[in-house]
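Notes follow the structure.
All protein chains of the complex are present and in place, except for one that has been dropped.
Chains here go by letter, A, B and C, matching the order in which they are written, and residues are numbered from 1 within each.
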Amino acid sequence: MRNRWRYLVLLLSVGLAAACTGVDGGEGGDGEGGGSYPRAQTLFTSGTQWGAPVNWNPIMNWTYATGTVGLVYETLFLHDPLTGEFEPWLAESGDWTNDNTYEVTLREELTWTDGEPITAEDVVFTVNLGEMKSVPYNELWKFLDSAEAVDERTARFTFSEPRYQQWANWVYFSPIVPKHLWEDRSEKDVTAGANENPVGSGPYKYEAHDQDRQVWVKNDDWWGKEALGLDVKPRYVVDLVNSSNEAALSQLLAGEIDLSNNFLPGIADLVKGGYKLHTYFSQAPYMLAANTTWMVPNTTRAPLNDPAFRRALANSVDVGKIVNSVYGQIVSPADPTGLLPIWDEYIDKAQVDRLGYSFDTNRAKSLLAQAGYRDTNGDGLVENKDGSPIELTLATPSGWTDWNESARVIAEGAKAAGINLTSETPADTVVQDIRESGDFDLILDNQRQMDNTPWRYLEYVFGLPIRESQTTVNYGRYENQQAWDLVNQLDATKIDDRAGMKAVISRLHRIQLTELPMIPLWYNGLWSQASNSVWTNWPADSGDAPRLVPTMWRGYLQRGAIKMLAELRPAEQQ
Amino acid sequence: MSLAVEDLRVYYRTLRGDVRALDGVTFSLADHEIMGLVGESGCGKTTLGKSLVRLDGRMRHVGGTVTLDGRELPIGEDARMNEFRFAEVSVVPQYAMSAMNPTRRIGRMVRELVGSRGIPFASVRSELDRRLALVGLDAEVLERYPIELSGGMKQRMVMVISTLLNPSLLVADEVTSALDVSTQRAVATALAGFRDRDLVRSMIVISHDLSLVYQIADTVTVMYAGRLAEKGPTEVIVERPRHPYTQLLISALPEVGVRYGGKRLAGIPGSPPSLRPPPPGCRFRARCPLAYGKCAEQPPFAEIEPGHAVACWRAS
Amino acid sequence: MARYFGRKLLIYALTFFVAVTINWLIPRFMPGDPVRAMVARAGLQTPEGVAAMREYYSSLFGFDVPVWQQYLNFWGGILRGDLGVSLLAFPEPVTSLILGAVPLTLGLLIPAILLSWWAGNKFGAYAARKKVLDNAVLPVWYVLTATPYMWLAILMAWALGKVAGLFPVGRPYSASLVPEWSWLFITDLVSHWFLPFLSLFLVAFGGWAIGMRNMVIYELEADYAHYLSSLGAPPKLVRRYAFRNALLPQITGLALQLGVIVGGAVVTEIVFDYRGLGYLVLEAIKATDFFLLQGIFLFIVIGVLLANFVIDIVYVLVDPRTRAGMGGDR
Partner (left out) sequence: MTAPEPVSGESGPEVAAVPGVATVRGTGVRREALYFAVRNRKLVGGLAVVVVFLLAGLVGPLLVGDPLAYVGPPAAAPSGEYPLGTTTFGQDVLAQLLHGLRATFLVGTVAALIAGVIGMLVGFTGGYRGGLVDEVLNMITNIVLVLPVLAVLMIIAAYLQVRDVLVQAVIIGLFSWPWVARAIRAQTFSLRAREFVDLARLSGMPVRRIVFREIAPNMASYLFMVFILLFGGSVLFAATLDFIGLGPTDGISLGLMLNHAKQWSAMNLGMWWWFVPPGLAITAIVGAMYVMNVGLDEVFNPKLRET
């Protein structure tokens, strides 16, 4: 009846009435006919691609079309951050043959989708690409001496200074590219080319793309079907471009999207509301923790160069209000060390109890008073020790509404404690600018994702040297050589030496908790909302459901999410 | 006698009460008569002209009759009047410069106008050409837009259109006021020519310009404050007016041909009374040098000699 | 007539020049460096890598030449139809992004503008002669013109889309369909198109209806109308003339309102997640994609100028007064 109405109104209003006689009233929607992706065999995803898919270059790991790495290009290993395990993928095995040498052996009979075999030469070639300055893993070559193919399937890497943690990161994170198609490319092509018609090795192949979507089709000849016993279920994976969360939510509710990795405010109520929606946890915080949101103080500016002041500031932030009111409980407060829950074992709880902090406006006030910050002009806000007024701003990129709102709450809390802090929302590019150049008071940042090693986080906090332009780490320009040495020591610790790692991390955390070079606030969620109307058996923390990271975000398919596609089951058709 | 107006009353409706713009006007017009109608601004002469053809939205026919060729005109009923318009009564409006639709070729406009009255254009086409020639216009103007015509041409064109169906009565309202002096004369001659050729049976020429009236009118009617003051043959009115207002009007003009326009007459102190409602008695009383006790009573518009009527106690 | 068009063209050329210059100038004075932004996204750690990338992007965006040459190059690019490379969808050229979005926007705009103009004029003229109707609908029209485009769009999307479920809301066509000439696809396309169209149509409709109503009332009081009535022409003829003449200023009004309606389309698209130019605008703003924003702005300016010129020509065709050489300034 509803459909009738819809078409009636439609036809009347657009004047197609004449045209419709003789045509068998097309019942739109499921679209079994040609010209549509069969709904029951297609997985619709969203939440990674914010603009039209325009490049399929696995090296441009911040912008490639959703699925380029994972569905098409594959890595040597998979790392599942939920279990902390590495799983051989293209590699059959990989081992340190001595302290300085690592050997990786590929599986047998791997082929690229153009039919060429995948050999150790491809692996060596991919690593060698890192010698180009603008390739993201250029850093590798600071401690890597040589890469060579020992035979068809074995590659050997010799290190001048082995950094086990970083290398472990590389082997699962960076995709292998086919040498025979890439060897003639210039540096520009490698790091900025679109790489149309990508040829990879994974379970899917390029099918089509449009301004608003990326379509992958199943690669029936995928090696993993036999070698791993994994059969990805959706014939098509259609990743939809959605630049607004609101649109994504609307499509999810309408059953047009199966998996939304968007930040969807209000989702908590909807999950309970009978929309066939699914989240990893069935109650708060609903989402896995994907990364930590840090407040980064510029430690080169007074009074933020004073650890006591930073501590007072940390105490003034009402994280609970952010978690409950801004996010509606889909995030959780961060540990004072900032380490994600997956790294819980590395947190020295006793030390955190001793040195940690929590929201307490009065404590913040007394800390300020102890440190000598007083309100000398009676406006309710403290002044610098030399009597000059304190005027701090917290910059968050405009349009990042949750952060803008959180920043407002932070500023409110700071004011309550007597710190004159205001929230500011310059353009995204401006925030990037000031973040790199150090021309800011306070910013929020959450660039480090869940990963194979806490080293990634500690490198982010303590990274040295300070350069004119801080591009990836230590935006607050905190200088502590001792801490940086410890971070490097951690990097050089073997990944199975848990005790060794813990010892170093504990020492680093002691510094971190006393000095507060950055202030972790809350864990951003691994936003993931799935609809059970077409596909079921989504990852969850309970029952028989697979324990996997349920997302299509860049970098996460090689963190185990690819296996989710094999675990999916078609929903019962009513 | 072609036109007879009997005690005609037409009021303007305003939110503050009726304005008695025509308050009991009685006169008649003989066949072939051209009557000049003069008076100050706001005296009601344009209202009288409109009343005979088409009342505008705010005018209300309150009383009195208008009889044309023995038939009473339904002047208060817009739709019924249509039957008489154009064919029986017609008008050359004071806004002749802008009377034609600016976006239609003139010929087409005439065709549509005539057609809308149920008359085939073809049946009047040859007559139209003849009349264009009569007023000195080329038939080619029908292919033009109004904007391409000069003021005088437009004026003559409108005259041709208005008289196309040989109306019994033509009301010409300020037909020359927008023209320069030489064109005025040509237009006036053309008007008289229409009457002389019997294309128009009788005519009322409303004007500020006494010289025009003097030139073509057989009789002159003077209006003051919604009523007729005096009517008589042109020579009589100009040379021996009997109504004090007419006298002042004539004498105030240094020489014939000067307009008295919209400005207050210098020679007559005071201003016309408000017509909302008018004061009782003679309306000119307040400004009249000859006013006396009797004037508190309204004087009748009475004939003092054949063809010469005056509304003044002093005159009778 | 040549003078009339010459003058118009001169104005358009100057407008274009001003628009291009503003467009080129503004981002150069504003904070936020697109090169740095691009480099930052790559997440490079080593200073050498950063420097190499920076050099690459600088030359790609044409920032490595003197400022005057950048300006000339900008013009050169425009004339070649090259509006640079998008930051948001790197390395896609801005032109191709815009061309991909334009059909959808035009598909909304052209019917909305033409139909609202046509219907608004018809209704306005109709209401002008019925006092009762006029009093009843006039306030409604005023409320319509006073409605913010996006709010009406939100209301429609919510009431007709979400609550009543009569029409789909979001995207130009269902995600499951592949664009092609099939009945299924076309009905889907049309059903997605209808609500955004309707909300644009309604707001614009109110404006036209009011304009027409006022113009017709004015025209009905014009001398030629009185003259015709005095000659006993039936009201039908008078109204026909009044309508036609009242249309003329409405044509000029169309030119004046174009920019506003385009703005309306932008926000309407945003509400309906309709992937036309308006959607791109929002994208560009969110991502501070200077080049895309510049490109869209230029495109809109060119579109509006072209439409203005077309309207000028139409105007000359329908209004004899301009042809007579009088209306040098209309």
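To be clear about the criterion, contacts are C-beta pairs under 8 Å (C-beta built on N, C-alpha and C of every residue); 3 or more make two chains touch, one makes a residue touch a chain.
Because the structure is a prediction, the values reported are computed rather than measured.
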Selected from C:Ser58, C:Ser96, C:Thr145 or C:Ser182 as touching the chain missing from the view: C:Thr145
Given C:Gly49, C:Gly211 or C:Gly232, the one touching the chain that is not displayed: C:Gly211
Per the touch definition above, residue among A:Gly84, A:Pro117, A:Pro265 or A:Pro341 touching the missing chain: A:Pro265
Hidden-chain contact residue, picked from the options A:Glu148, A:Glu246 or A:Glu515: A:Glu246
Positions on chain A contacted by the hidden chain, ascending: 244-246, 249-250, 253, 264-266, 269-270, 321, 325-326, 328, 398-399, 401, 405, 408, 424-427, 430
Residues of chain C (touch criterion as defined above) contacting the omitted chain: 11-12, 14-15, 18-19, 22-23, 26-27, 29-31, 138-139, 142-143, 145-152, 154-155, 157-158, 162, 203-204, 206-208, 210-211, 214-215, 217-218, 221, 256-260, 262-264, 266-267, 270-271, 281-282, 285-286, 288, 293-294, 296-297, 300-301, 304-305, 308, 329
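As a working rule, only the chains that are shown with their structure count from here on.
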Chain whose mean Cα position lies farthest from chain B: A
Distance-to-centre winner among chains (Cα means, whole assembly as reference): C
More contacts between chains, B-C or A-C: A-C
Rounded Å distance between chain A and chain B, as computed from the means of their C-alpha atoms: 91
Whole-Å gap between the CA centroids of chain B and chain C: 54
Sites on chain C touched by chain A in the complex: 31-34, 36-37, 39-53, 56, 60, 86, 88-92, 97, 100-101, 162, 165-171, 174-180, 182-185, 187-188, 190-191, 194, 198, 273, 275, 279, 282-283, 285-288
Residue ranges of chain A touching chain C (in the complex, touch as defined): 2, 5-7, 9-10, 13-14, 16, 23, 26, 28-31, 33-37, 39, 42, 44, 50-52, 54-55, 60-63, 133-136, 138-139, 142, 187-188, 191-194, 208, 210-213, 238, 240, 242-244, 246-247, 250-251, 254, 256-257, 399, 426-430, 432-433, 435-436, 447, 467, 469, 471-473
Parts of chain C lying in touch with chain B, wherever the complex brings them together: 222-224, 226-234, 236-237, 241, 244-245, 248, 318-321, 324, 326
